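A protein chain is absent from this complex, but the other protein chains hold their places.
Presenting chain A:
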Amino acid sequence: MAETHSLQDLRQQAAVAAKVFIQRDYTNGTLCQFQTKFPSELETRIDKQQFEETVRTLNNLYAEAEKLGSQSYIEGCLACLTAYTIFLCMETHYEKVLKKIAKYIQEQNDKVYAPRGLLLTDPIERGLRVIEITIFEDRSLTQ
């Protein structure tokens, strides 16, 4: 554990130095997209490409969740016909994609961010407003 930390160690031991918030990008309307601009606080911690790759993948996943295709229409019509009771037993497409997103974020945290002393928070926990990146203090990495 000299240079890198596992996610568990990070959560137990490290102290929070700062939090960076990646805001939403509304240029395409109200779809859930996040800005890919690289925040300056992360310059010393992570590669710009890596960061942009993460945000871009998240944006694609959210676009998939909100995609207007035949599947979403069928789901909507079916729900209307059953007086929306169908959602008591079935999960919506959106919820399925949200689960995929949660898994992706967990995986990114384990592989990429935690070893660098960063932690991504799933945007759904912040009301899909921001991606919160917690920066942990350097001293905990050099203990």
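Here, a contact is a pair of C-beta atoms (placed from the backbone, for glycine too) under 8 Å apart; a residue touches a chain by one contact, two chains touch by 3 or more; residues count from 1.
In this section, contacts and distances are computed from a predicted model.
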Per UniProt record, name of the chain withheld from view ["Palmitoyltransferase", "Cytochrome c oxidase subunit 3", "Corticoliberin" or "Histidine-containing phosphotransfer protein"]: "Palmitoyltransferase"
Positions on chain A where the hidden chain makes contact: 8, 10-21, 24, 26-30, 32, 65-68, 72-73, 75-77, 80, 83-85, 92-95, 98, 119, 121, 124-130, 132, 134, 136-137, 140
